[in-house]
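The other protein chains are all here in position, but one chain of the complex has been omitted.
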Amino acid sequence: MPSQNVRVHVYGWLLLMPAAILLIAFTHFPTVATLVQSLFTTGTATRPAAFVGAENYQIMLEDDVFWQVVQNNIWYAVGTIPVSIAIAILMAVWVNARLPARGLVRMAYFTPTVLPMIAVANIWLFFYTPDIGLIDQVVSLFGGGSHNWLGDPDTVLGCIIVITIWKEAGFFMIFYLAALQSLPPELEEAAHLEGASRWYYFRRVTFPLLMPTTLFVLINAVINSFKLVDQLFILTKGGPDNASSLLLYYIYEVAFSFFDEAYAATLTVVLLAVLAVISVGQFLLLDKRIHYR
Amino acid sequence: MGAVRGLETGAAWLLALLWVLPLLYAFWSAFHPAEYATRFDLLAPLTLDNFREAWSQAPFARYYLNTFLLVTSVLAAQFVLCTLAAYAFARFEFVGRELAFALVLVQLMIMPEVLIVENYTTMSKLGLVDTITGIGLPYMASAFGIFLLRQTFKTVPKELEEAARVEGCSMLQVLWKVYIPLARPTYVAYGLVSVSYHWNNFLWPLVITNSVETRPLTVGLAIFGAPESGVEWSIITAGTLLAVAPLLIAFLLFQRQFVQSFMHAGIK
Partner (left out) sequence: MKNQMKRYLARLIGGIALAFTCATSAFAAVELTMYYPVAVGGPLTKIVDGMVTDFEKQHPDIKVKAIYAGNYNDARIKALAALKSGQPAQLSVMFSIDIYELIEQDAIVAFDDIVETAEEKAWLKGFYPSLMENGMTKGKTWGIPFQRSTIVMYYNKDAFRDAGLDPAKPPASWDELASAGKQLVKKDAGGNVERWGAMIPSTGYPYWMFGALTMQNGQVLMNRDGNQTYFDSPAVVEALTYWHDLGNKYGVMPTGTIEWGTLRQNFLEGKTAIMWHSTGNLTAVKKNAKFDFGVAMLPAKQRRGTPTGGGNFYIFKKTSPEERKAAMTLIRWMTQPERTAEWSIKTGYIGTRPDAYETSALRQYVKEFPPAAVARDQLEFATAELSTYQTGRVRKLLDDAIQSALVGKKSPKDALGSAQKQSDNLLKRYR
């Protein structure tokens, strides 16, 4: 019945409509608008916006801070992702095994996930403060001197990475825990009977079976490494000398303290491009995975 | 073997201790007088003064209200919008469905945080800068929610729907009577994830709000913690605990539910 058919189309679209309007307004339209804006100058009351083509991109390529921020972001990703995944697996394996006070341990691991980054940054600031901070107090117990953790460009990014790992590992643990619980217990029993060591079993059986989860977590972690900049507002404001600034933080700074929307849009385009590459990568990787099955 | 196990248990505990250490410190500093903020002395007197001081220095009550309004309005809107869209994707074969679904999934990658610059412009055109609606609006149609609910709806047996139809249920009644009740665990899971996300969200609320009447706790806390004239530790930690308390208490009480919800939302 054709009228029935038309109704299905209309209903489908009507149901989708409210969500679609918001998605278009706050995801698709701004994405396009960002591209357009990056081709103009920022207008003020006395100087209206003008079309400049690729000039903003030219400026960006000559901007030392931009390159520094990109470099930081890469180190931030490289520093946080593998470690937080490794810790997450370790946590999941421990919490999944028969461990005394397992509930408490699991809760401890997971707690950072439910706390706002901005709040925990306040606490970590105290840890890192030279002389009176907790880390320096512990170091001095062992006879070490004080170190200016956040004021030294060599250590500041490391400090930010540590917080991010601390915040994320417990979150990723959950996914591994779910995956581990879905593995058939007979597998481990069989391995045990054959006298395989736990490490061998983990390396040859568990880890490969966790691969899909690892992929999923990996993509989440990569996106987060470009998105998670809250702690910078409290801890370093990107300093010293941009040593801890990340791309999204720089975008915020350009847009909301320099009021240069056009340049902020140009930088956003880079971020969008990175995310696009990740999605394509994800698509290809997931595709391959399905293929192997 | 036993020794290795013991060592592992010790390591697991040590890691757990490390992981809650920041929180433990926050409690220490918040419940003790300022002079003990950096000194650890078991005999240090306990006090609630820091909380009193923090409470009087910043309008925390208003921030609680704002965060509460934000989180509930976002959640309510997400439930409605995502349910409708997910139902469309799961059960209606309309033209352009695959393309529309792909376009929805774009938001999984390009989250509203990334588009703060343009979204700010849009909000100022709509006159929604510095409103709680303005904070919530970009998140209300959530690709994640649509995706999750669509997966759940797809597992609902067709026969159930047909039975309801035979009884004369309209399309929306079927949704209400068959699909939504069956998807309850998904709603709980998604709800918890959404609430903790928006309770903790910072960057976009920071950009879009500039008054006490709209600022959520996170933004209020950031301003409270970074005054022009310097930080007073004990009071900051007290303020920090005030800001995280409701969510933390909820988490401690419903720990299992939280963990399972995050698991449920994670396995797609």
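Odds and ends about this structure:
Each chain carries a letter (A and B) given by its place in the written order, and its residues are counted from 1.
The rule is simple: a contact is a pair of C-beta atoms (placed from the backbone, for glycine too) under 8 Å apart; a residue touches a chain by one contact, two chains touch by 3 or more.
Fair warning: this is a prediction, and the values are worked out from it, not measured in the lab.
Only one residue in the set A:Pro18, A:Pro130 or A:Pro212 touches the chain that does not appear here, and it is A:Pro130.
Checked against the hidden chain, the listed residues A:Val65, A:Val83, A:Ala97 or A:Leu183 yield one contact partner: A:Val65.
When the omitted chain is restored, the residue from A:Phe207, A:Phe258 or A:Phe283 that touches it is A:Phe258.
Interface residues of chain A with the unshown chain, by the touch rule above, are 44-47, 65, 125, 129-132, 140, 143-146, 148, 150-153, 236-237, 239-243, 253, 257-260. Those residues of chain B that touch the chain absent from the view are 34-35, 37-38, 57-59, 124, 127, 129-130, 210-212, 223, 226-233.
The definition used in the following text is that only the chains that are shown with their structure count from here on.
Chain B makes touch with chain A in their complex at residues 8-9, 11-13, 15-17, 19-20, 22-23, 25-26, 29, 37-38, 80-82, 84-85, 87-89, 92-95, 97, 100, 103-104, 106-107, 109-122, 137-138, 140-141, 143, 146, 171, 196, 199-200, 202-203, 206-207, 217-219, 221-222, 225-226, 231, 233, 236-237, 240, 243-244, 247-248, 251-252, 255, 258-259, 262-263, 266-267. Those residues of chain A that touch chain B in the shared complex are 8-13, 15-16, 18-23, 25-31, 33-34, 37, 87, 90-91, 94-95, 99-101, 103-120, 122-127, 132-134, 137, 166, 170-171, 174-175, 177-179, 216, 223, 226-227, 229-230, 233-234, 248, 251-252, 255-256, 261, 264-265, 268, 271-272, 275-276, 278-279.
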